[in-house]
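All protein chains of the complex are present and in place, except for one that has been dropped.
Note that the chains are named A and B in the order they appear, and that numbering of residues resets to 1 at the start of each chain.
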Amino acid sequence: MKDVIAIKTENLGRTYKKEKGVIEALKNINIEVNKGEIFGLLGPNGAGKTTLIKILTTLLLPTSGKAYVLGHDVEKETLSIREKINMVSGGEWAGYGILTVKENLWMFSQFYGIPSKKAKRDIDKYLEIFGLKEDANTKISKLSTGMRQKMNIIRGILSSPEVLFLDEPTLGLDVQIARTVRSFIKVWMKEKENRTILLTTHYLNEADELCNRIAIIDNGEIHALDTPQGLKKLLKNKILYSIELERESYLKLKELPYTTKFTVNPMKDGKIEIKFQIQDEGKIVEIFNYLKDNGFTLTSFRKREPTLEDVFIEIVGKELKEDEERVSY
Amino acid sequence: MKKEYLIRNIRAVFGRAYPRVIAANREYSWVIADIVLPLLSVVAYGTLYKFLGASKDFLGFAVLGGAMSAFWLNVLWDMASQLYWERMSGNLQLYISSPISLISILFGMSIGGMFTTSLRAAATLIVGTLIFKLDFSLINLTQLILVFFLTLSSLYGLGMTLASLYLIWGREAWHLSEFFQEPVYLVSGMYFPIKFLGRVGFFSSLIPLTIGLDGLRQVLFKQGATFGFLSVNIEILILISLTIVYMILAVFYLKKMEYLARKEGKLTIRWE
Partner (left out) sequence: MGIIKKFLNDFKSSFYLGWKIESNWTDPFLFLIYSLAKPLSSAFILIIMYIIISQGKIQETLPHLVIGNALHLYTANVLFGIAWTVIDDREFYETLKYVYISPVSMFQFLAGRGFAKYLTTTISSFIIIIFGFIFLKVRFTPVPYWYIYLPIFLFVGSLSLFIIGYFFAGINFLISRQGWFLTQSATGVFLLLTGAIFPINTFPGFIGKIGIYIPQTVWIDGMRKILLGQGWNSYFMNMSINNMLSLLIFENIIYFIIIFLFFNFSLRIARYRGLIDQRTMG
């Protein structure tokens, strides 16, 4: 295998037996992640992201196909892989509540054979970076979600892994902490050559900001794989618009003629943003007339560039949001 | 490479033993769990013997059994089902994905557990002795030391073997720990000499506690030998064999069970 490849899968599949039938969590996944890149896996809940990570981190066996991490087979060469990887999951509650932050981190460092002195030095360094220095001697059962996740990330990087698996690392974190985590990821990658991250997320802006390449996964299949710019170029021939309506008038809206891939976003100021595609740019005037004739209060409109969200909807056919399952049409 | 792997696993043993040892100094609930609880059972059974008119040695058997029950509980709840709890809390997947053997994790747990449980068992023994005013007759110190440490090593070997089974069995495993608790008290003769169970004693000898308790009674009490199941020297040989067998089984089953758990995807399921 080429030395530049950190992760490779060949027709990777995973099925689960349920009471009635079988669930195919992954179907014929073929990806190659290069050393030195941050590779994103974008998909809704149940898409197969976590299943893929579990296979690559040797927690789960595939039911078909092959997977390799740093040239080692995930099925047979588990020790060789485990020496060089680490993983951090979002919403992780691992650890021992009776131990302090420092003690927990030290304990996990021992599983990677890090000499105690070095481990303690590194722990102090990272606690400082993440603003946890004052909580070093706090029992982890007393930590808030954000502090806990920072600690988890320190745990993940303490062993200086060649490949780091981040499974929704900013899940449930507030904006400030999420931003801190993302900034750190970028800095950490630059510290050493050939560090690789496989990141799963369903935050589009996070994927856009961090990832060199993104694979869009849904129903266990990869639907697209490219750089963020490359993915957006898929929609280069699409005409995309965004309009804003007053919330009250939106409630009357039953359809918007001549449009496709219609999505709705509530805005902070109480207005509703509607994004859509149209096939024929000439129809935009008719759309405005329709809105005016039906008494809708249009507060803004603009033509816009495609976003990852548009790409996702185009490819998968639905929004990524957890709280809505609105199918586009 | 092998040396590095060995050192890493040794570090892991100490790393994992650490929470066990530290917990004793931070959470004092163990005083109730590991001294008061066994003591209550000891007092109950001892008082029953007293009510029935049994000799003092029988009271001693009950106190010793109660003290040793701390080890059985430690093996059942803090060893065998520990991986189940680790899975529930999310630690298990971190252990598995670390470049160490699960044996090191379990070994670390047992070292931490053995140390703290020994202190607790001693406390139960001392308090029970004071309450019932027991008389000990130390017959042979060498045999006492051998029986005690071999009982612990084989018990914890059994614990490691059970841990691998619990990896697969999940929530059933927690119930199994409950299941094994009292029946083992019964068939291992925790509160009475196993001799009275006849042939059952041969089967229950597979539980190190049975032979260990019998041996300890024989070297600590005047009437111990009268009610002994086998001679102490034979019991020492049995304990040595059990230690070796359970250690081998532990290594074998842990590897096998980890593979099966990875195949069936049970390493990270929480509530099953």
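To be clear about the criterion, contacts are C-beta pairs under 8 Å (C-beta built on N, C-alpha and C of every residue); 3 or more make two chains touch, one makes a residue touch a chain.
Fair warning: this is a prediction, and the values are worked out from it, not measured in the lab.
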Of B:I32, B:A122 or B:A225, the one touching the omitted chain in the full complex: B:I32
Touch criterion as defined above, residue of B:Y49, B:W72 or B:F132 at the omitted chain: B:Y49
Sole contact to the chain not displayed, among B:Y191, B:F221 or B:Y246: B:Y191
Selected residue (touches chain absent from view) among A:G36, A:G71, A:G97 or A:G146: A:G97
Positions on chain B contacted by the hidden chain, ascending: 27, 29, 32-33, 36-37, 40-41, 43-45, 47-54, 58, 88-90, 171-172, 175, 178-179, 181-183, 185-186, 190-193, 196-197, 271
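Going forward, only the chains that are shown with their structure count from here on.
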Distance between chain centroids, defined by C-alpha means - chain A, chain B (Å): 45
Chain B-touching residues of chain A, taken from the complex the two chains share: 16, 54, 57-61, 79, 82-83, 85-87, 89, 92-96, 98-99, 103, 106-114, 155
Interface residues, chain B side, partner chain A - complex: 4-5, 7-8, 11-12, 14-16, 18-19, 22-23, 26-27, 89-91, 93-100, 259, 262-263, 265, 267-268
